[in-house]
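One chain of protein is taken out of this complex; the other chains stay put.
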Amino acid sequence: MVNGCGGPAGFAGACIAGLLVFASIFAPLIAPYDPVAVSIIDKLMEPDAAHWMGTDQSGRDVLSRVIWGSRASLAVAGFAVLIGVTLGVAIGLFATWVRGSWLEQAIMRVLEAVSSIPILIWAIALVGIFGVRDAQWGPFIVSSETKLLVLLGLLYIPTLARLTYVSALGEVGANYVAARRLQGVGELGILFSDVLPNCLSPVIVQATLLLAIGIIVEAAVSFVGLGVQPPTPSWGNMLASGRDYLISGEWWLSVFPGAAISLTVVAFNLLGDGLRDRFDPRHSTSMGYAT
Amino acid sequence: MTSLLLRRLGFSLFSLVVVSLLLFVLTRSIPESPARIVLGDDATAAQIAAFDRDHGLDQPIVVQYAAWLERVVLAGDLGQSFTTGLSMNRQIADTFPVTMELVVVAFVVASMLSIVLGTLSAFYRDSPIDYFARLLAVLGVSIPGFWLALVLILTFAVDLDWFPPGGFVPLSEGLGPHLLSIALPCFCLAVFYLAVITRMTRSSLLEVLNQDYMRTARASGLGRGRLLMYAMRNALLPVVTIAGVSFGHMFGWALIIEQIFNIGGMSRALLTAINQRDYFMVQTVVMVFTIVFVLANLLADLVNAWLNPRLAAVAS
Partner (left out) sequence: MRQPQSVPPKPLLHIDGLRIAFKAGRQWREVVRGVDLSVAPGEVVGLVGESGSGKSLTALSILQVLPPEARIAGGRIVFDGTNLVGLSRKAMNKRRGRDIAMIFQDPLTALNPVIPVGRQIYDSLRTHQTIGHKAALERIQELLEMVGIRHPRERMRAYPHELSGGMRQRVMTALAISSNPKLLIADEPTTALDVTVQARVIGMLDRVRRDLGIAVLFISHNLELIAEICDRVSVMYAGKVVESSAVETVFETPRHPYTRQLLRCIPRLDGASGPMPTIPGLPPRFDSELVGCPFAPRCDEASDRCRAAEPPAWREPGHLAVCWEAA
């Protein structure tokens, strides 16, 4: 179990991450109060036995809001990575499949070009111009959260596609693949049954690190008021509204959501590092951190 | 060497074209029409058509892009904002230097400190300074800069009153107040990259110290200074790449930091434009960020090519 995560640090990361996911799924059962229930009499109470993290300017329980806020963070980060991995791996494999043709060159050059996009700026700007308000798209209501996670997922594609491509290309040239070819296995069969499973480990490592980045980006976007909209709690918008009370001394409004973000990011980073140590001990540092 | 330079330069230009085209298409695929935003809901169809004609919005998107590119590249004219009618060149000129200063100061501080710290950490492995550097590396990448900013404001501006809690004091009002006003924002911006670059320097140097050529250098009896130089010439190669990427990213994070410290840089320009639904201004600001990002990567590549003779060999 511990070794599966690449050592004790990775295991600790996995445990914390697991707890967070658990908390976000079962938020209605765990949270002691309704996260949006306003109670003016209870406003701005310091942390005590009844409200472990105090209450905010509307008398809402900060602990409950932090627990509910994990939903927005984890959902955005998680689904964005899911989108990025699905499309990125597909594109990377496709480029490997058409290797040697002009199409491979075209795909890879364009991917390289768009990987020079600064993710945070694009996320903020695009969510901004596509509108913070919920949009109607067919039968679906598209909230700003959904817009953010889709955008973020698309922005992850270049990194993941290039990673898949590079490791798939290495696998395609390996001797065991040549042996499979001699057995008469078709190119597509090799790609999915041999190459894909063997080139997934760097993708998993990178995906874990992108989860951490997603948490930070979601918080940052909500912080500037373009992500999750109040009164729905998210760590980012809690920080933003807590900022105004910092000067007057109500520190708990911003310190707790900030600590929650940090803890989550530490957890995913530890897990990602641990996984990398396990899968690829030679490259124990990468560029995964820079958002 | 020259061919490598040209190739990198060409690729950077290609990146900019692809990215700007993408951005152009995205900003023009928004359901709301700019004419509606500017003229309001009461505007007649004729008024809207006139508006679109005036701004070239009735043209196919490729034609619009070509016209935009021509104007930006040949005349250096970013155009005018829809909503305010102000020159965007002017707005960028007002806000860009502020952001640039924050980022450059933070970058210089972060890279210098981190290279020193990473080097000490690798040379004195498992010593207190190594533990300190490793702890800093983990904390630095995990504490979001904007939360750190809030904690620092609380401690150093509110409680201790050493720094102003926000606002930007221009250099014209004195060096002291100016530096005080940018100290906390720069620090918050620098911490993350300080951690990233320290980590990179440490691991890269540790790898280099294990190489055969370092054994040769030790066996030749070279002094500490020479040994350090021999190691660093190799160890810095990946660090330079990371530093280049970091510079671009810092620009992005500066946006959030400026918001918190209430500094009127590019963030204000961008967020104001978003609030006013001024897509063209948004597009311009994002493009400026992207250019900085691409240029920083290009510069890192060039420094690398200069430091690493093998790169030039591979390219030619």
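By written order: A and B. Residues from 1 in each chain.
Here is the rule we go by: contacts are C-beta pairs under 8 Å (C-beta built on N, C-alpha and C of every residue); 3 or more make two chains touch, one makes a residue touch a chain.
Because the structure is a prediction, the values reported are computed rather than measured.
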Neighbouring displayed chains - absent chain, whole complex = B
In the full complex, which of B:211, B:262 or B:276 touches the chain missing from this view?
-> B:211
Looking beyond the chains shown, say which of B:51, B:168, B:187 or B:230 touches the absent one.
-> B:230
Which of B:60, B:128 or B:309 touches the chain that is not shown?
-> B:309
Sort through B:57, B:72, B:113 or B:222 and give me the one touching the missing partner chain.
-> B:222
Missing-chain contacts on subunit B, rising order, are 210-213, 215-223, 226, 230, 233-234, 237, 307-310, 313
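Convention: only the chains that are shown with their structure count from here on.
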In whole angstrom, how far does the Cα centroid of subunit A sit from the Cα centroid of subunit B?
-> 21
Within the complex, which stretch of subunit B touches subunit A?
-> 11-12, 14-15, 17-19, 22, 26-27, 30-32, 138, 141-144, 146-147, 150-151, 153-154, 158, 165, 193, 195-196, 199-200, 203-204, 241-242, 245-246, 248-249, 251-253, 255-256, 259-260, 267, 270-271, 274, 277, 279, 282, 285-286, 289-290, 293-294, 297
Name, in rising order, each residue of subunit A that touches subunit B in their complex.
-> 109-110, 112-114, 116-122, 124-126, 128-131, 135, 216, 219-220, 223-224, 226, 239, 242-243, 246-247, 249, 251, 254-255, 257-259, 261-262, 265-266, 269-270, 284-285, 287, 289-291
